[in-house]
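Have a look at the structure below, then the notes.
For this view, one protein chain was removed and the others were kept in their places.
Naming follows writing order (A and B), and every chain is counted from residue 1.
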Amino acid sequence: MKRLLSLHAGLVFAFLYLPILVIVALSFNQSRFGVRFTGFTLEWYARLFSNERILEYLTNTLIVAVVSTAVSTLLGTLLAVGLVRYEFRLKSALRYLLYVPVVVPDVVMGISLLLLFDVVRDAIGWPRLSLFTIILAHISFQIAYVTLVVRARLVLLDPTLEEAAKDLGATSWQTFREVTLPLIMPGVVAGALLAFSLSLDDFVITFFTAGSGSTTLPLYIYSSVKLGIRPEIHALSTLMVGATILVILLGVLFWKKR
Amino acid sequence: MREAATPAQRLRRVLLTVGPGAFWLVLFVLVPTLIVLVVSLMSRGSLGQPVPPFGLHNYVRFFSDPLFLEIIGRSLWIGFWSTLLVMLLGYPLAFYIAQSRYKEVLLLLVVIPFFTNFLIRVYAWIVVFQKEGLLNALITAFGLPPGEFLPSTLAVYVATVYTYLPFFVLPLYAAVERIDWSLLEAAYDLGARPVRAFFEAIFPQTLPGLLAGFLLVFIPAVGTFVIADLLGGGKVTLVGNLIQLQFGSAQNWAFGSAASMVLMAMVLLGLWLYARTQGERGLDRLV
Partner (left out) sequence: MRGFWWPLLVVFLAGCGQEKKELRLLNWSDYMPKEVLQEFEKREGVRVVEDTYDSPEAMLSKLQAGGDSEYDVLITPDYTVGALARAGTLQELDKSKIPNLANLDPQFADPAYDPGARYSVAYQWGTTGLAYREDLVKGPVESWAVIFDPQQQVGSFLLLDEMREMVGAALKYRGQSVNTTDPAKLAEAQALLLEAKRRSQGFAGGTSIRDRLIGGDIAVGPAYSGDILAAQEENPQLKYVIPKEGATLWADCLVVLKKSPNHELAYRFINFLLEPEIAARISNSIGYATPVAAAMDKIEQKDNPLIYPSPEIRQRLELLADLGEGAEAFNRVWAEVKSR
């Protein structure tokens, strides 16, 4: 039984990694077409870097991810605190609204934001589709994830700690800053990391809300793939997978140290 | 004793904490959904833009043409079977990881593809399935004639399973970690045989994680357009492709909005059923 389980796990891991390894191998392959390895080359990497647009796409991707994560972490954390600490009208409606961006298919969210920007632009001539609209769109789905992650941490919190602080004369703001926030910080960081990676990963919603000059890396990969297989894309993918692994490992090290 | 907050103070606090986020969600989630609903009731203008008159004609067209029902059916069908495949692959894996000595390393190995860019994961399968790709290289190495795997429904299935497998393993792993194994001992003590003992004592404990994982895979698998677009070459049309097509080259925003509303209604229906059985804790498991 145990052996069967190991065999199964081995096969699944092979399934998970085989395609990625093929891309990595092909990114160093001389032959432009096919998978026969005809020799080692760094030509595709050179070509990738000779495309000055790549840096622009990378910058765009990072700007979107950083700004949207910053805003959504702030709004999401506050929202979580409010939802857990206070009672108010329409609270349950708000809770359900929170789940909508989590469960609605990307394509529906994408076209709904596209329509929103279109309606607003028709009315007031702004905003044109750009990095700005992409950021607005990303924040809209990130908020939900941040809120839910932070809330999960908040409900585990011992309320007596906050009460103690208040009994000692702290104002609500002081209590929040000195007691609550440090305690939920791991949740906030986890929420921000999730938001950040969701933004980097998103293609569909970006696809519908991007305009001229706001191409991100996923958009670039998509349009290149639509044009056919190009070894430069193998090289780009390899670099992105490498960066992903690096970031995850750094995250793990950081976590362990704490 | 400190004094209780006055109603005005409480209102201020609620507005300060919940206000900005709630405002954002209303403006960028609720309002756009309502706009989609309104647009879905409009007609197509000469350049594809939605124009009056209003009416239910888009929905009538959607539900009276077998073509669109077929597309919905195909989306659900492919979504269902790929989710089932994901579960068959992922369920034992979660157990294996939970019991392994190298648990952390193995989890990392699941997380890496999870965080690898979605498009790269799909793209990888083009490289495997294309005419001069890995699969055909293997097939011809065995002296067999090469096959055509791209575009095909098979490729769509494989890539869907591949893309969403980590989505399933992670929440399920969390459930397996919390399993109370003493129940298994108890079942054995009562004379149950291994298979029966597993289904009586262990399986029910993983059920909530299993259901959450099912939804986490099923919903995006039904709604995706990228996988079918890149690996189906425009031959495998899912409801996501239909929507994208209407907003793209078919230029009929009104009809595309109606299709979106249908997809959204299906998702919300599924979610409502799930919430009915699992409660709000179940909803939290989806994150």
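Everything below uses one rule, namely that a residue touches a chain if its C-beta (ideal position, glycine included) is under 8 Å from a C-beta of that chain, and two chains touch if they have at least 3 such contacts.
Note that the structure is predicted; figures quoted are calculated from it, not measured.
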item	value
Residue touching the undisplayed chain, where the options are B:K131, B:R178, B:R196 or B:R281	B:K131
Absent-chain contact - pick from B:A5, B:V26 or B:L67	B:L67
Touch with the omitted chain, as defined above, among A:F28, A:W44 or A:F117	A:F117
Chain B, residues in touch with the chain not shown (by the definition above)	44, 46-49, 67-68, 71, 130-132, 148, 150-151, 232-235, 237, 241-242, 245-253
Where the missing chain touches chain A, by residue	32-33, 63, 66-67, 70-71, 74, 114, 117-118, 121, 128-132, 135, 181, 211-213, 215, 223, 226-230
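The rule is short, and it goes like this: only the chains that are shown with their structure count from here on.
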item	value
Chain A-facing residues of chain B, complex	2, 5, 10, 13-14, 16-22, 24-26, 28-33, 35-36, 39, 89-90, 92-93, 95-97, 106, 108-113, 115-121, 123-128, 130, 132-134, 137, 162, 165-166, 194, 215, 219-220, 222-226, 230, 240, 243-244, 247, 253, 256-257, 260, 263-264, 267-268, 271, 280, 283-284, 286-287
Interface residues, chain A side, partner chain B - complex	1, 5-6, 8-9, 12-13, 15-20, 22-23, 26, 33-36, 75-76, 78-79, 81-83, 85-86, 88, 94-95, 97-109, 111-116, 119, 136-137, 139-140, 143-145, 147-149, 152, 166-167, 172, 197, 200-204, 208, 217-218, 221-222, 225-226, 229, 233-234, 237, 240-241, 244-245, 247-248, 252
